[in-house]
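Only one protein chain is missing; all other protein chains are in place.
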Amino acid sequence: MASRIVEFTLNGRLTEVMVKPLTTVQTVLREQLGYTATKSGCKQGGCGSCTVLVDGQPMMSCLLPAEDIAGQDVVTLEGLTPRDGLHPLQQAFVDNYAAQCGYCTSGMILVGKALLDSNPEPLRDDIIDALAGNYCRCTAYEPIIEAIQDAAGRMAASNGKEAHR
Amino acid sequence: MAKKRGTGMAAVNYPTGMNLGGDPSQALIHATTTGNFVISLSSTDLGQGLKTVIAQIGAETLGVPFDTVLVDTADTDTGPHCMGTFASRATHRVGNAVMQAAEEAKKVMMEVAADELEASADDLETDGQGMIRVKGSPDRAVSVIDVALAAHFKYARTISGRGMFMKPKSPVDPDTGKMDPDSTEAHACTVAEVEVDTETGVVTVLSLRSAYEVGRQVNPGLVKGQIVGGAFMGMAHALYETTAPYYPATDYAPTGFSDYVLPGPAELPVIESVVLEYPSANGPYGVKGVGEMTANSPIPAIVNAIYNAVGVRINDLPVTPEKVLRALEAKG
Partner (left out) sequence: MTAQELNVVGQSVPRRDGLGHVTGKTVYIDDISFPDTLYLKMVRSPIHHGIIRGIDFSEAEKVPGFVRALTWKDVPKNIYTILCLIGVGPDDEPVLAQDKVLWQGEQIAAILAESEAAATEAADKVRLDLEELPAVFDVEEALKPGAPILKPWGTNYFVYDYEHGQSNAFRKVRYGDVQRGFDQADYIVEERYTTSPIEHAPTETTGCIVRPEPNGRYTVYTNTQALFFSLDNSALILQAPFQNLHFVGGTVGGGFGGKVDVIVEPIAILAAMKTGRPVKYRYTRQEEMRISSTRAAWRLYYKDGVMKDGRIIARQVISYHDAGAYNRHSPYAVTKHAANLSGPYNIPNVHIDAHCVYTNRQPSSAMRGFGVTPASFAVEVQMDRIAELVGMDPWEIRFLNAYRNGDMRPHQKEVEDATLIEVMQAAAEMTGHDLPANLKAMSSWDKEAQHG
């Protein structure tokens, strides 16, 4: 089968790649485009370190064929990072020591982002459910759960401020 | 058939460092002309936070701001020898080497400051904020930046230091096993609460509450990370993990996270801890190694709690539901 061009939006920018059939989004991002925040922990869909957001939904890019994202909106951790400073989730991960070795962090933050977008005031169990596909060997998940809770509070507070303006 | 709860405890020691063949690490420090300090190492950070605690120890000993101390690791061309990050050794060994290097560098810094202030070096103190002052005369002060500039451009001196820590080799006596295998001992006591489902054999850990004695915490936030992460790894070892569930049988071999059994966030128990500090005699600022010990006390505490809950003592790790059910059946 021949290679084909796939067009999608990556972190807000229209992007074109030429891919062979069954090339994964992970390979496109890391090897073709150099977006290495998306990690490669197992290539089996088992660890979630390669999580990206596709139209706002967390997906494991190691199992996702590039053809499937044609016309869709893909966000990686690079795209979440504001030009200045940090996203509230990123800041909460720093403040709560939610990253140790850091290898799972990209996936964890993006899962947190998808959760908070759909559920701005998640219960602890909601966060635990959201993290079910993401593996961390260092932290016991507890500081990650706390960081997502913390970020939810920060984002609610700043939204509240904006609403009062 | 019921869910039964039980409590168990365990207390452990854990040695800091290894010395099968001597256990050295080195550090070098130099000041830039603009008053920053670079600590050069070949030590690795596994996520426990070595790059951070080493900068803290360096800044503390130099008496300069934390942000002005840079850690350059790990590169074998520029960093002096380190045995490596294992055996709960890095903060203790590398920290000691960094302290020694920092003391040597600080001595030069204070001598140059003394020349600048026309005072005796013995009468000077650092404030940790970037100034060096004459004790008792707060207006007689010079900045670390000016001292570093003066050292280079005026006095032709390098503000630098060499650090070395080595636990000497202790040969093991072949007849008695007499040896000196470590530098200090950290301690932990964990109380585990479990719930055992006597129908399925599934053990749920409800809580792990522990006291740890770690000498001195260089960074309590990072120590807590080791404690919580280690406790959960201990729980995973106690109840879930193995590559050979029917050792010595070899017919099972995991391929990945789908068939290597690990607990996830849904299995996370309440993990609480208190940390005691009794500084060690030979660690930097009294440090003891903490990274490994944290996984150890939860394992027997959980096993003892299972006995307390349902009256079966499982001697084989991991304590899988199958083992619990077989033990319950044998007990009758």
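Just so it is clear, A and B label the chains in written order, and each chain counts residues from 1 on its own.
Everything below uses one rule, namely that contacts are C-beta pairs under 8 Å (C-beta built on N, C-alpha and C of every residue); 3 or more make two chains touch, one makes a residue touch a chain.
In this text the structure is predicted, and so the values were computed from the model without any measurement.
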Check each of B:Met110, B:Ala148, B:Val196 or B:Val218 against the chain that is not shown and name the one that touches it.
B:Val218
Contacting the left-out chain: of B:Ala156, B:Ala281 or B:Ala330, that is B:Ala281
The one residue from B:Met293, B:Ala309 or B:Val324 touching the chain left out of view is B:Met293
Those residues of subunit B that touch the unshown chain are 8-15, 18, 20-22, 42-47, 49, 51-52, 55-57, 59-60, 63, 66, 71, 73-77, 79, 81-87, 128, 169, 171-182, 184-185, 187-191, 209-213, 215-222, 230, 233, 237, 241-245, 247-250, 253-257, 260, 262, 272, 274, 276-278, 280-281, 285, 288, 291-293, 295-297, 299-301, 303-304, 307, 313, 315-318
Residues on subunit A facing the left-out chain by the touch rule are 30-31, 36-44, 46-47, 49, 76-78, 81, 86, 90-91, 93-95, 97, 99, 101-106, 109, 135-138
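Here is the rule we go by: only the chains that are shown with their structure count from here on.
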Per the contact definition, I'd like the list of subunit A residues that touch subunit B in the complex.
42, 44, 46-47, 97, 99-102, 127-129, 131-132, 135, 137-145
Touching residues on subunit B, where the partner in the complex is subunit A
46-49, 221-222, 224-225, 228-229, 231-233, 255-258, 262, 264-266, 268, 271
